[in-house]
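Only one protein chain is missing from this complex, and each of the others stays in its spot.
Chain lettering (A and B) follows the sequence in which the chains are written, and residue indices restart at 1 in each chain.
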Amino acid sequence: MSEEQNKPQENLPAVNPIELPIARKGMFGVKGTGDTSGYGGLVVRRPPKLSSPRPYGGPDRTGEPGEFDVIADELERALGDGFHDAVERVVVDRGELTFHVKRERLVEVMRHLRDDPALRFELSLGVSGVHYPHETGAELHAVYHLCSITHNRRLRIEVSCPDADPHIPSTVSVYPTHDWHERETYDFFGIIFDGHPALTRIEMPDDWEGHPQRKDYPLGGIPVEYRGASTPAPDQRRSYS
Amino acid sequence: MTALHDETTEGKVYTVNGQDWDELVKQISESSDRHLVVNMGPQHPSTHGVLRLVLTLDGETVVEARPVIGYLHTGIEKNMEYRTWTQGVTFVTRMDYLSPIFNETAYCLAVEKLLGITDRIPERAQVLRVLMMELNRISSHMVAIATFGMELGATSVMIYGFREREMVLDLFEYITGLRMNMAYVRPGGVSMDLPAGAVDKIGEFLKIMPKRVKDMRKVLDENPVYLRRTRDIAYLDLTGCMALGVTGPMLRAAGLPWDLRKAQPYCGYETYDFEVPTETGCDVYSRYLVRMAEVEESLKIIQQALDRLTGPELKGKPVMIEDKKIGWPSKLALGPDGLGNSPDHIAHIMGTSMEALIHHFKLVTEGFRVPAGQAYAAVESPRGELGAHVVSDGGTRPYRVHFRDPSFTNLQAIPATVEGGMVADVISAIASIDPVMGGVDR
Partner (left out) sequence: MGLEEKLPSGFILSTVEQVAGWARKNSVWPATFGLACCAIELMAAGGPKHDLARFGMERASASPRQADLMIVAGRVSQKMAPILRQIYDQMAEPKWVIAMGVCASSGGMFNNYAIVQGVDHVVPVDIYLPGCPPRPEMLLDAIVKLHDKIQNTKFGVHRERQIEELERRALNPLPLVDDRGAVR
């Protein structure tokens, strides 16, 4: 990692803990420094969490006010004064618009997005969970991708909740398709969607312990048990280093 | 046997294990309860893979249907977090195993978006992607119709379908070296160019296939038995589709011409001439018609793609991005002992260019870095919108990859389509959704 990249950039506050470089280490089964792949010394910088300034532009990234500004304006009009309370951050990145919404206001925002004639995001493409263990107080994220067939636009909604209180209101009442998607996110990340009609595991067996796609869950590590004898988990059986 | 049933809050619940039928029939005929809960799957020849259904029946009528999934959960999304970006292709191709090229393309489009190189993908690679995707669409639809026939007991349809699919697989094998799970599309382009003779083979395929499709349509389109089993079965209208997030042929069979290839084109689809077939029946038969029409449209697109590949503009052009830090360096070639690095390439990196060797080594062992951020890219797979939500934290491995698989979402439509219908129609309903459990469970 070069000098230059570890230096704080001028336009950002110098001691932003979110920006400190982190080290990602190791492949599956590699312990200590037995790394033959070059991953071990890898240092990665986190992107700063900033709000994009206006104008947001559109998917074509021209820098002129565009489609994204229209969506934001319309949502602002629909929510009234509550917009700045409900939408914590607006991020425009790689031709995609993301609203970071407060979890308390999620259902209301979603309902406006679906029903308002100027917005009309009638198709939801489901929920995707992401686990950021380093973001204290907002470890678990639920990401919703919406699509408007009427206006042919896309939008991403991101909601976060702390690991200690993993609750996000369910949006099944707005988008019935979220039924299975929320169950899946619960299964993999342990986010509890309040108000979901039947929040049970969907992919893993019902009696499974833990939420396997969280970052603190090992990739392997399930001993296979059969007739009293158990075969150790793969990461304890084999070693790549 | 005395305690065959338990008293529960929902009434008497009988548990049947086989071999106690006489007892059961006696007990049931004495009681007034009407509902029978039947477990179907996950190992059942008609459930299209390892899908399990819990059906509550009132006689022959389905009162309630509950799909249970997860029997093929493979943890692919998590496994990808431990491999490089390029290796991720090898994983995604095994998700929805009937449409591997679509998985790869969706993933690669998302990674390319994150890298910011979408505009720098060589034209020839884009055309090759389109060509492969459309070939794949044909093979996937052929299996959809073949398994549909098989599940309804029409073995000849299955044999036709698999014969046609085999032709596509032969092409795939000739082009990529593998029949399935080929990991052909890579971030930055495709893994290799068409081998010599591939164009002729595809040309031959394009000559035979329309006739075969016609034959299949002759067997099925007007077949009275087939019509009885498919017309007005598993009705799901546009409102239902929208609410349940259903996309693909099911949505187009409800009358909405929503096809990402037209609506939000990728890989240069806006430059091809093709139609988006729709039907308005909202039933199994309409979905079949849409699929067949799509196969015909795909043939058109393949012809156009082939013309471009052989045309003067794209002939001999690169198929991988001209960026030594991203483009997969190896040049694969079909040798006498199978697919591998071409002798020329090995001579180049080992003998003449130290720099090429370094790039090769770095990319193969460590991979490239992807700037932090998240991206979503979607393609129109044979089953609907296939989206890849890819998150990077700036490293050489994905931070999180999530696939929005159309089979997963479309399966939610089972209760809406089968409840109130006959139990035999459940099979038609599932087959018309054409779920691939590998995609559902990932």
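As a convention for this text, a residue touches a chain if its C-beta (ideal position, glycine included) is under 8 Å from a C-beta of that chain, and two chains touch if they have at least 3 such contacts.
Because the structure is a prediction, the values reported are computed rather than measured.
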Selected from B:97, B:174 or B:235 as touching the chain missing from the view: B:97
Residue of B:37, B:57, B:117 or B:180 in touch with the missing chain, whole complex considered: B:180
Residue in contact with the excluded chain [from B:43, B:280 or B:310]: B:43
Options B:124, B:137 or B:165, residue touching the unrepresented chain: B:165
Selected from B:74, B:223 or B:303 as touching the chain missing from the view: B:74
Touching residues on subunit B - with respect to the absent chain: 42-45, 49-50, 70-76, 78-79, 90-91, 94, 97-98, 143, 147, 158-159, 162-163, 165-166, 169, 179-181, 437-438, 441
Subunit A residues that touch the omitted chain in the full complex: 28, 203-205, 208, 212, 217-222, 224, 226, 231, 234-235
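Here, only the chains that are shown with their structure count from here on.
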Subunit A-subunit B separation of Cα centroids, rounded to whole Å: 25
Touching residues on subunit B, where the partner in the complex is subunit A: 69-70, 73, 75, 77-79, 81-82, 113-114, 116, 242-247, 256, 258, 263-264, 362, 365-366, 371-376, 378, 385, 387, 389, 391, 393-397, 399-400, 402, 404, 408-409, 411-412, 441
Complex contact set, residues of subunit A against subunit B: 24, 27-28, 37-39, 42, 44-47, 93-96, 98, 122-126, 128-131, 143, 145, 147, 149, 152, 154, 156, 175-177, 179-181, 184, 201-205, 212-213, 219
